[in-house]
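I have a structure I would like to understand better, so I am pasting it below and will then ask my questions one at a time.
Note that one protein chain of the assembly has been removed; the remaining protein chains are unaltered in position.
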Amino acid sequence: MPFSLLKYGLNNDYPFEKDADLPAPSTLKSHYDVVIIGGGGHGVATAYYLAKYHGITNVAILEKGYLGGGNTARNTAVIRSNYLTSEGVKFYSESVKMYQELSNEFDFNIMYSRRGQLTLAHTDSAIRAFRQRTEVNKHFGGKTELIGPQEIRELVPTLNMNPGHMPVLAGLWHMDGATARHDAVAWGYAKGATQRGAELHQLTEVTGVTVENGKVTGVKTNRGDVGCGVVVQAVAGHSSILAEMAGFRLPIVTYPLQAMVTQPVKPFLNPLVSSPAFHCYVQQTGRGEIVIGGGSDPYPLYGTRSNLELKEGLLVHAVELFPFMSNLKLMRQWAGITDMTSDYSPIMGLSPVDNYYLDAGWGTWGFKSTPICGKTMAELVASGGKVPELIQPFSLDRFDTFRQVNEMGATAASH
Amino acid sequence: MTGERLNAPMGLLINRDQPVSFSFEGRHYRGYAGDSIASALIGNGQWLMSRSFKYHRPRSVLTMAGQDANTLVQLASDPNVLADRTPVSEALRVEGQNYAGSLEGDRDALLNHFGRFMPVGFYYRAFYKPKGIWDWWEKAIRKKAGLGVVDLNATAGYHDKEFLHYDVVIIGAGPAGLSAALTAADAGVSVLLVDENPVIGGALTYSRFDPAGVHADGLRNELSEKVLNHTNIRVMTEATCNAWFTDNWLPVIQGKRLYKVRAKECIVAAGAYEQHVVFRNNDLPGVMMCSAADRLMKLYAVRPGKKAVILAGNDEAYLTALALAEQGVHVAALIDMRDKAQDPALADAVAEACINIKTGMTVYEALPQAGNKHIRAVDVRAITGQGKVADQGEIIDCDLLCMSAGFMPAYQLLCQAGARLSYDDERARFEITDLQPHLHIAGSVNGVYTLNAVLADGKAKALKALELLGKAPAEPVPAVHCEKQMNYHWPIFKHPQAKEFVDFDEDLQIKDIVNATRIGYRDVQLVKRFSTVGMGPSQGRHSALPTARLVADATERSVSETGVTTARPPFNAEKLAVIAGRAFDPYRQSAMHHRHVELGAKMIPAGSWQRPAFYGAAENRLECIAKEAHAVRNKVAVIDVSTLGGIELRGPDAAEFMNRIYTFGFLKQAVGRTRYAVLTNEQGVVIDDGVSCRFAEDCFYVTATTTGVDSVYRNMTRWNAMWRLRVDISNVTSAFAAVNLAGPDSRKVLEKITDLDVSAQAFPYLDCHEADIKTAAGNIPARLLRVGFVGELGYEIHVPSRYGEALWDVVMQAGAEFGITPFGVETQRLLRLEKGHIIVSQDTDGMSHPGELSLGWAINRKKPFFVGCRSVDIVMNAKQTRKLVGFTLPADLRHKGLKPEEGHIVLRGDDISGNITSCEYSPALDAIIGLGYVGIDQADTGSQFRIRVSGGHEVQAVVTELPFYDADNKRQEM
Amino acid sequence: MTDTMVTPGDTLARSGLYRKIADAEFLSTPESAIAASYSADDSEQARNCGLCDLTPVIRTGWRGKTAAEHLQSLGYPVPENPNQALTKDSGETLVRLSRTEFWVLGSLQDMGTAVTEAARQPSPGSDCYPLFCQDSHAWLMLSGDHCAGVMAKLCGVDMRAQSFPPGSVAQTSVARINAIVVHHQVAGTDVFSLLFDAGYHAYLWDVLQDAMAEFSGAPVGVRAFGI
Partner (left out) sequence: MKILNCPLNGPRNISEFVYGGEVKQMPDPASCTDREWAEYVFYHNNGTGVVREWWLHAPSGYWFIAERHRVSDEVVRTYDPSELEQSEFFAAPPADVQEARQ
């Protein structure tokens, strides 16, 4: 037992005042230097780095529900950097590196767990794409290999190498693949940000954005109007709605994305396993549940209802990949609302409104990028609008110039 | 040993004439057919069934209704099985789970004593210092995670699915459901009644409704008989409605079948869950819900104890006291947390049974036997305020404690349907509102509890449903009221030594919930996520209400403001195999499929189709391909191209339509000629290609890629829904079977089977004709296309698919004298690469525009419009960044393991400037050839660029003019 | 129709299924071979739960603004609304799939020879286009008391008699492939004809066999329908 636990056991007054992770609710001020819309991982991470690296603490995070209750609460927590484009790999690798430090930096265990991620190829075209991802990754220092059936068998002896009519031909073995306790990421950032002076306002919904002379000057909320110098929009599935409040449109379509989890069983699966061709990925959490995820819903909706069709399709494939899982018991099925771009890359940086910055288009893959998003968005704010190099490729105007960053092949159904 | 059982009429579900033997933890027991594992074990005095998730505390039955995780056991290949719902069967082997050593002597039970060192969320506060140590801890902790063990050799067995359609579907066959079913069915509509239990009747099967205990059985018999004999009602027992999905789409699981039921009207009569009282050691074996004791006796004839104490928060518990007493259990005391019973007659009846009633008191602590294996006594104290008790109490010995703090409606299905669950703090009553229009609730789920009101409510909701079905009821819908008070407002008693469990699944105590709010996790959703309350197998069925109460109290809100966490499907845990069911995995075969199989082809998937990759054994792949390629280049060979997409466009505007859809110009395409057709999407990205054949002024037959044709066809029909041109568009892919006859001798073969003049003059390159193919059995009408994908003299022959096999046969026969060889897609891929033809989706990606592919020649930029034209303009006018080029490398690199593979990257300095999309060794050229994207500054013919190949090595490739093979296209045009 | 027995692999036109049903006896049709019977008397089986491959029977269709008129000019009755079917006394079944699309399923009496005649008639003008359904679609026929029960295992449309009476047509998804399901009668027996992409012939045959097993279903030949 680590010593840190003794203090609770030997003291009858737990929790100590100073141990509170999050401050009690407070009143909303009439003005902040920076308003961050959205108390998900990205929003609180931005506040954290603003305070930590730039000393900017007159900051309010406005969250319409509860802290991290959006996609941060709903995602299947796949962390990886084995993307396809140079831009993507550089960006996500940085995030994965930052993740490894977070527990100690926060003084709060986010249970970062490096398991390795295995993505399965069932066709020649998948092998081609995986080979390219392997090479691009390695080029930027990532630990990724294209492996054959024999190595796959050794890594995941329980995998059925002949699922459905599509045998497993090869695998993309990404040793940097990891997972973490997703909620804890938001809590750790919120703890660090609020302890440094940022304010977190839950149950505070932004209902309007005030723009004067092309420049944002404040937001309207269900708790009153707030003036501000800068706004960071980090609302994931609600990106188009906020943009509309600020007076512009986005190249985004919003889809539900579902996931599900079984009752806990004793550990049998270490790596994260994903099969894009089967629209299915599977991992076992630290508590022993099997988390199963797959593709987006087939049509746009702002809703987190789940449905049977998706579950049926997903479980057919899950059971094909791991036949013995047929007796596991599914315990819960849920959904998040995701903002999808056409090139499967995010939209970060400037918007048509001055001082209004975007962290959007995170679709089904933005949990892994939480640290780097917070860091780069904070830099953007602190520099007064100078876009950090790492996120320049993700600017909104890439669509106007037809310069998309094509991550399509590296994102579908593996997050 | 079967253990001694109570006399009939106890034991509704068991068949005493049919003993069953089974084992638990290696010891043999006997029960009766109809017993659940749990009832049979308790019938034998075996109480201990499981160890709790975190502290490994001994656990036994809590609800006897499958509503808790205390009875999860392990069957051979089936983990986490509910012992209180699963029937025993002969020779069944049952084991406990989640223990170290044995269930009885679990070494991990030590953790129970470290509880104080494991405050709520302690994982977040420990195990990470010094940096890196978590990797070690994680492994240790993960070993302890999880409950049951998965059998890695388990298989699913046959599961299937069925769709059902009913006018009215009723979930729950208690009094409310039965009454609703009869009312609806009598009006002539079709009714499906679903209940998870083996017999219908719901609470009528186990619960006592009157002091004398005479009413329930009679009513149940009467209603059941009517329902079971009603022609309009289908009854499904042991069937669980496991969710509510949009538009009354109800998954009902019965055994190995999933019924997907569509209901026009759905009435949820799912009852209510009895709630526990939160006090120290409320998890000891022997502490259970009142209804669990009722069920043990009534359903299984098992006596739950010898000496009982009842802990009441409502009048229902009084009825349990009477039932126990009647079955010879000594009821030592009935402790009522309230000041008095609501129904004085009940109190009288209990008193008459010589049961000591103590009001305004509670059980403050249950005292355990050694090792916490069973309850031994209770410490009873007077209640002095909300959650507060007197300093001193009375110890009452007992081996059974039955509790009922109240009832919470079975709200899950309804909340999944978007309904709101609210709680009136004043009256301690639940209400479910905001129901979907065709969804109704009846009985105790609706807060209606007195039996007559429940029956009336069932009827009322059926009448409502009938009205919506257009069968206006003859009688007025009765108004139903029920003032019966079921919930005690604060059944939570904190103890300095804790272990007052709020959530049994997750071993969470009062302080865990309260402390979570103090550390800042004030929203009930954050409390859930931080403490994991409600996240275990029973999904908060019992923890939701006490959690809401505790959080409300700690954050100074009402229970209603605090709310409960979201109810999500499924209702009960469901086996993955049941939802997966029988997998439908459609595949398509061409008309010639069996000929390929007979010739030993290695078949591979191409979209939904199966296609020959090459002919021969997998281990001889390269030789097979080389042999086939040689035949194409030197003699004659044939490939089945039936899977190629085909679209027929007919009508006066057909040419105009082609012109708008494809990039090339088609207005002036001559009849009898073919033309390459490239398709861009609205973003200007190349998404498909094919050959357009004009067979008449108003008739085009255009091919598309095997995997692309469906979306091409959909796009075409959608565009024409807007353009409204006079053109008929048909996807004729499966209507035609086709072969490509290729090679220098192909003309000679074709000559033999058609009367058409196929000479170079009469049938030049890129011509197309309709003609008959002659066979011994008759003529086959065919479309002949002289196209050259593989770069040799060649003809595509398309025939109605019914003649496909005959076409293959006649071609093979005619070709025999020339040594005709069948070839597969892999060979074709090599040959087309030698000709420098791209394969859309292999040599293109989601961003490739025609300029990058050097397809400018296939674009008519003078015509006013084609789909994507404006985007193509924009990207082609912008600065180009990359280009797809041909390249060559010396042949011997492949022996050194240095041959580039598809997907390898192209370098420019330290940057990645592109990637290889196709690369093969070409026997015809004795060189390695390929296509790849390179930086625009690397694209000039003759210039060199670096490719990083396997093992991190780099090779220098030379940009080469396309095609590699037969540069002036003499061969295909001869 | 001739009465001669044939080997199905010998004819010019072949059903993609003939190997799977090789244990049947085959009759010749104008260009192909059709399973005549599997056992001495298939009719009992057909009345209970039978599956018959009718792919060799001739069918045709037209689409376009004037398709309805053309149909009438050929002497065929025109179903009033889309997704309805009519069966002529001579056994042809007229299927209306949309405002402008019609199929004619040949009769078992003549294996569709009469339809061949109709298909030969030139179609009028530019707004009536003959369809390719003889080749693009395979045709399986489900017969007997359990048609709706079998379909309930494969298809989400309610095909019980009260909601899908004879004359009903559904264009829907069956075991995850697109299919046209026609409820009509052959020789006085209720049948469901399934028309679907010919490439899936073997697939759907197997899926149907599996679904029929619960009802003791089995393949039957056309003799079961008095041919």
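Note that the chains are named A, B and C in the order they appear, and that numbering of residues resets to 1 at the start of each chain.
As a convention for this text, a residue touches a chain if its C-beta (ideal position, glycine included) is under 8 Å from a C-beta of that chain, and two chains touch if they have at least 3 such contacts.
Note that the coordinates shown come from a computational prediction; the quantities given were computed from them, not determined experimentally.
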Q: Counting contacts across the entire complex, name the shown chains the missing chain touches.
A: A, B, C
Q | Contact with the hidden chain (one of B:385, B:470, B:864 or B:909) | A | B:864
**Q.** From A:250, A:272, A:378 or A:391, residue that would touch the chain that is not displayed
**A.** A:250
Q | Hidden partner chain, touching residue among B:497, B:717, B:881 or B:956 | A | B:717
Q. Tell me, which residues in subunit A touch the chain that this view leaves out?
A. 240-241, 244, 249-254, 298-303, 305, 307-309, 342, 399-402
Q | Contact set of subunit C toward the excluded chain (per top definition) | A | 82-83, 97-98, 156-157, 170-173, 178-180
(Q) List every residue of subunit B that touches the chain not included in the displayed model. (A) 245-247, 249, 260, 656, 660, 682-683, 713-714, 717-718, 721-724, 731, 863-865, 869-871, 874
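Assume only the chains that are shown with their structure count from here on.
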**Q.** subunit A and subunit B: spacing of chain centres that average the CA atoms, whole Å
**A.** 22
Q: Send over the residues of subunit B in touch with two or more other chains.
A: 260, 587
Q. In their shared complex, at which residues does subunit A touch subunit B?
A. 1-2, 4-6, 8-9, 14-15, 19-25, 65-69, 73, 86, 101, 103-104, 108-114, 123, 125, 127-136, 138-139, 158, 164-166, 181, 183-184, 187, 202, 262-268, 286-289, 305-308, 311-312, 315-316, 318-320, 323-334, 342-343, 401-402, 404, 406, 408-409
Q: Mind listing the subunit B positions that touch subunit C in their complex?
A: 160-165, 260, 262, 582, 584, 586-591, 593-594, 608-609, 643, 648, 650-652, 698, 726, 728, 730-736, 775, 777-778, 780, 800-806
Q: Could you please specify the touching residues of subunit C with respect to subunit B in the complex?
A: 9-16, 19, 31-32, 55-56, 63-64, 126-127, 129, 131-132, 134-137, 152-153, 155-156, 158, 160, 163, 175-177, 197-203, 207, 210
